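Shown here: the complex without one of its protein chains, the others still in place.
For chain A:
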Amino acid sequence: MTTRVLYVLAIVFGLHLCCAAKTVEERFYEQLVLKPNHDGTVTSSFSFTTLIKDGRPRDPRTLGKEDESQHYTLFPLALGQILRDNAITELHLSLNAGKWDYLNWGYPEEDGVGTGAELWAWMAEGGPVTVDERWGNLRNALAGLFCASLGSLDEQRTTSPALTFQPEGDLPAFSSSHQLRHATLPSEHVCTENLTPFLKLLPCKSLSGIASLLNPHRLFDADWHGMGVHVRFLDHAGIEVRLSFQAVHNPVRYASDNRRDWSLRSLFDHTIEQSCPVASSSQIRVDLPRSTAAIITEPEPTARDDAVAVYDVRQLNGSLNVAMRWPDETSFEYPLGASSSPLAHMTVRRTLKGSDQYKGHLSVVITNHLMSELQTSYLETMPWLLQFYLHSLRVEHDGVSRDDLVSIVSYTPPVPHARPALLQTLLTLPPNSTLRLTMDVVKPFLRYTEHPPDAQRGWDLPPAVLMPLARDASAGGRVRRVYTPVLLVDLATPDFSMPYNVIIMSCTLIALIFGSVFNLLTRKFVAVSLRPPPPAQRVEHM
């Protein structure tokens, strides 16, 4: 009897093993990079990477047919379904708030730091559903998933700037070519309702591991914060989803004694109590500042060298609270002078000038900090709310007009009420100097119903994106994108009570005119005698 039972058990177990071997292999990595900046702030960059080994994006030509089944253990299913349903090869979504300070904070870990929402995706052509339809579905699906107004990233905001937004992964060799769709919504807010669904995509949610530090009350109090979702396909590895969260904290603002000492508890109001058991790697890297005498206190890092200290969260016993102190400093003094070595290759200032409600000037001032000439691309994806007079584009260097330093790669003019403008140019920045671009712009008139509810506030315009073509060794040989701050344009607004005024005024006039004409036409004018009737008649009447 027992042998039989054992035999049956063995068969069942064997079957189970067979099935298990067939399922996809998934990996989950998490990392937190903490970097103290010289202006007293601390940049924290969370990244949660899930990899489906040997996964491949869906070919859009199979969209009408039954899809292969999706059984994920670590990979976020809610996101996976959106990717499969719309046959997305590569996807990048970022939701940021604040203005990234390249000069003080250096380059971010994740490039996409433009204020508001930015979404771009690479999709293969072909199949029963067009790229634009899939782009629309993708926007709506992500809007539902992340509680953001991404549904309003419509044709009026969608462009295809393939020069700047090159795929970060590989494109699979389908028979059809790939297309890019890119849209921004600079007025989008980021708050807890965006972080909630973000955390639900993680295998350990915010319960354990590094993600337990993601406390909305502290993150949304940071000087800068932003979250991102990045999906890419790597030919040799598979499909990778990277969820990222970056924040720039200001410990000096919290400290009562004006010191810049920080710890995980002071930054996030949490410590790491336990590690995420499904993470293949889980580490905290702390960049050690070279110039100042900072020391890392409390737990001893797992590994360290001169530049970086690494904590392995998986080897955690007890709670982990990484802390950094500046023991020689009594209070932090903000560095007033220019920093000795700029942290970015270049700085960009973009302003919209002119108080006119019809015309204006767009001015872009780019300073090259390098001692060598720098080539950079310059991209404007401008909604038709601001229209360029491209012939008036002037480039000035040291007070001398140098139109030879700019070359226009492509320009798609805007169509009012329908399509944004797309301007892609290449700039040559002379060494250690400043280049000024100016261009006349015109502000269109909007239809009455096109104004937002708070029309007097103006419209947020998306950031320009520059891409220095010098390959950066610290970025692993890739090129970085640099975002300018957003602009606010004040368009002519009507008096919104005007329709009511018009209605009331015209109604009154019509009533007056009609009434008097009607009176004149229908009333009979007769002479009335005012003499009283004779007294006898009066008595009779009574």
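Here is the rule we use: a contact is a pair of C-beta atoms (placed from the backbone, for glycine too) under 8 Å apart; a residue touches a chain by one contact, two chains touch by 3 or more; residues count from 1.
One rule holds for everything that comes next: contacts and distances are computed from a predicted model.
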**Q.** Omitted chain, identified by the protein name its UniProt record gives, among "Ribonuclease H2, subunit C", "GPI-anchor transamidase", "Glycosylated lysosomal membrane protein" or "Trafficking protein particle complex subunit 2-like protein"
**A.** "GPI-anchor transamidase"
Q. Out of A:T62, A:N137, A:S160 or A:N321, which touches the unshown chain?
A. A:N137
**Q.** Selected from A:L63, A:L103, A:C147 or A:V278 as touching the chain missing from the view
**A.** A:C147
Q. Where does chain A touch the missing chain, residue by residue?
A. 1, 3-4, 7, 97, 136-137, 140-141, 143-145, 147, 149, 151-152, 187-193, 196-197, 206, 215-217, 219-221, 452-454, 496
